[in-house]
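Please find one structure pasted underneath; my questions will follow.
Apart from one protein chain that is not included, each protein chain of the complex appears where it belongs.
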Amino acid sequence: MKNKIIIAFLLLFLLVLAGTVTTLHIINKTTANLTALLLLHKVEVIRQDLVINVQTVQSNLYTTGTSFGKELDIIVDNVLKLRGRAQTCTDCHHEPGVEKEILHLQELTEHYKEALSYFITSTADAQRIKRLQALAAEIGDRIIDKSQWMAMTANEALRQKTTAAMAEVANSKKILLGTLAFSFCVGILISLYLIRSITDPVADLLGATRKIKAGKLGYRIEEELKDEFGELAQSFNEMAASLQDQYNKLQETERLSVVGELAAGIAHEIKNPMAGIKVSMEVLSQDSPLGPEDKDVLRLVINEIDRITALLNGLLNYARPPKPEMIVLDVNQVLEATIKAARYAQRATKNRGKDQERPIEFVKDFSVDLPHIVADPGQLQQVFLNLLLNAVDAILSIPERQGVITISTRYSSADGFVHIAIADNGKGIDSKALDKVFNPFFTTKLQGTGLGLAISKRVVEQQNGGSIAVANNPDGAGVTFTITLPAAARGDEKNQA
Amino acid sequence: MKTVRSLLPSILLAVVFVLGAAAHGQAEKRIGVIMTGDIPYYRGMHEAFIAEINKRPAGSEKIEIILQRPFADVISWSNAARKLIAFDVDLIVAYGAPATQAVIQEKSRIPLVYAGLYDPEHAALTGKNLTGCGFKVPLSSIIRYFRSIKTVNTIGIVFSSIEEDSIRQYEAMKGLAEQQNLKTEKIDIRARADLDKLKTKKTDAVFITGSAIAHLWLDDILAILKSARVPAADIMPDTSEAGLLMTLFQPSKAQGQMAAEMVWRILHGEKPDNISAHTFRDTELVFNQVEARHLGITFPIQLLMEATRVVQ
Partner (left out) sequence: MNRYPGSAHSYPRRLLASLLIALCLAVAIPVAAAEQTEELLIGIEPEHNIFDQMEQYRYLAGYLAKQLGVKVQLTIMSRYGEVIKRFKTLKLDGAFLTSYTATMGIKELNLEPIANPVNLSGESTSQGYMFVRKDSGIHSIKDLEGKSIVFVDPATMEGYLFPLAYLRRQGIVDINHFFNRFDFAGSHASAIFAVLDGRADIGAAKDTVFKKLAHGDPSIAHELEIIAQSPKVPEITLCIRSEIARELREKLGDVLLRMDKTSDGKEVLKQFKAMRFVKSSKTDFVSIEEMALEARATVAEH
């Protein structure tokens, strides 16, 4: 659009410039024509001067005869003026024909001067002097005749030139008006085009904002808008998408909050009777004279009550997570501690007599100069442990595979985040299920509550803008969970644990 | 002009008749006169001659003049000379070099007085018993004046190769022109057909020598030159004042008068050989303004000042 506006203004400028140049040219031409006319009038004045000069000299020639006195100086003056006048004729531009005549006139003037000079100065016999007088007089008459003929020619030229000049002026007027009208029309067209190319997209955008305002968050600008408006429309669409996303999230959060409150309430209400039932069942199984078969049933009931209680605890945890206590900490240390706990947990499971004998290798790929972060170490450890145990479960679900869990930490100076990846070489997650793993109550395990990853996600997101993501490994074996947490700012270092 | 020309022979004949009639009763002297050509120049000379003779005090002797005006060719000149010798005239007056030479060739004892010869000092006159006068005109002035009125690269010279003095004028003019790096075109007029040469030769200006033949057809020559807008100059006066741009000539009257003076002295006993020949060098310069206008030529004022006369 910017380019278009610049081009449009440039075009307008050029148009104005062209108009100005045309106008100036026309003014110049007209002025030149008028000057030429004035010049022609001036020529007539020159000619009249010339004739008057010759006539004066001629009368001197006839009246004073051969005896010149003081009047000789007057004659000399007149003749010199005459020559001056004749010479000014060639100062202007003339057509070749006129030029020739003027040159002839000048030649005659020179002859006249010479003849007069001879006549005035010669002391030859009377016959020769008379001859010179006649000759000078004849040349003088010829100059007068010639200049009169030229006056007639000049008058004709003057008439023609005046007509031509008037026609030229009229023509110039037309050209000038035409140029003005053309400039005006083109200006209007350009303005219309510019207005249209601004108002149309603005109307589209305005319509879209109104739709969004009306709650139609799914509305997108479908029109192919040009230039910056295209970019604006794209941004608008992105903004609308983002708005919709955020709205959905908000709804989800609200929903979760309601469900959480509900669930917590229910859980709390259920937990107490459950505790009572469990205690009753334990008393009954220990103290009652029930047969071993009945006691087994009771133990089964107690087990289920434990499961219900665990589920309720998880639910409470998810719905009303504890407030994090943020401190500056070293992620590598937290991971180190968590890995130890995980190893212990794995051994504990093995000792419980399960069929898991395979050792799982924990590979630590820690960045040495990892910056500290600000987080709740307990909550963080809970998340890491959950992920490590999930990994162990995933590995163990595939028989005869050497389990390897790789825990790596990195710092990206580009985004200022610490990245923690926990990768296993287990069975991996079905790509369709991949999106849902963080949803509450989604599980692939027989014994799982489906709350572990959902809680982990909530916990991570509570940690100062952290996030968690999952992806299948590129080689197709296992998954990698990646947690990103912001590195601590310098000022935060002081609060280090 | 034509009427004057046609009347002139009648006037002359009348003069001869009157003189002849008067001589009847008394002892008379007979003078034979030959003109190289019947042209104004010699006629003017002859008029002056007669006028001068008539001025002389009439004594016991009456003078009869027998005028011969042969056509301008070698045979006619010779015939005219023989005729006068046969008449047994007392003295022969010849106007122009060809007539003079024709008389000399007849080798008679009759004294001869010539006039109208160009530069007689350089004429090949071999006979005895003769004297006379001639003229000389500075031909260089003709070139000078031509050059001061227009650009001249080639000068045409009209002459006749059967006239001795015309040849000398041609040679002299050619020499002068060459000195000034000008080309010359030889235009030899022996017969009327030769006039066509004027149409083919490219010239900037033409000089007409004092040839009798050329002057017989002068009007035709000038008509041709006029149509080609070529200016012409002559060393004989332009009596008709039509066609010649300039003439630089010796007035022939003086020669006629001097010839009469010489004749008178010879008739009164003086030997021709004792009377020294004379060359007239005084000239008159005439410019023709009318002709200049025809040719589109403007005479410089200085030139018009020089002229003895300007034809307006």
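For reference, chains read A and B in written order, and residue numbers begin at 1 within each chain.
The working rule: a contact is a pair of C-beta atoms (placed from the backbone, for glycine too) under 8 Å apart; a residue touches a chain by one contact, two chains touch by 3 or more.
Being a predicted model, the structure only gives us computed values, none of them experimental.
Visitor: Can you work out which residue in B:104, B:137 or B:259 touches the chain that's missing from view?
Guide: B:137
Visitor: Pick from B:115, B:248, B:295 or B:310: which residue touches the chain that isn't shown?
Guide: Only one listed residue reaches the unshown chain, and that is B:248.
Visitor: Hey, which of B:129, B:239 or B:308 is the one touching the hidden chain?
Guide: B:308
Visitor: Of A:121, A:257 or A:333, which sits in contact with the chain we cannot see?
Guide: For the chain that is not drawn, the touching residue is A:121.
Visitor: Touching the absent chain: which residues on chain A qualify?
Guide: Chain A touches the missing chain through residues 67-70, 72-73, 76, 79-80, 83, 113-114, 116-117, 120-125, 128.
Visitor: Please output the residues of chain B touching the missing chain, sorted low to high.
Guide: Where chain B meets the chain not shown: residues 136-138, 140-141, 143-144, 176, 179-180, 248, 250, 279, 281-285, 302, 305-306, 308.
The definition used in the following text is that only the chains that are shown with their structure count from here on.
Visitor: I'd like the Å distance between the centres of chain A and chain B, where a centre is the mean of that chain's Cα atoms.
Guide: 112
Visitor: Give every residue of chain B touching chain A within the complex, in rising order.
Guide: Residues 298, 301-302, 304-305, 307, 310, 312 of chain B touch chain A in their complex.
Visitor: Taking the touch rule as given, give the residues of chain A at its contact with chain B in the complex, in rising order.
Guide: So the residues of chain A in touch with chain B come to 111, 114-115, 118, 122, 124, 128, 131-132, 134-135.
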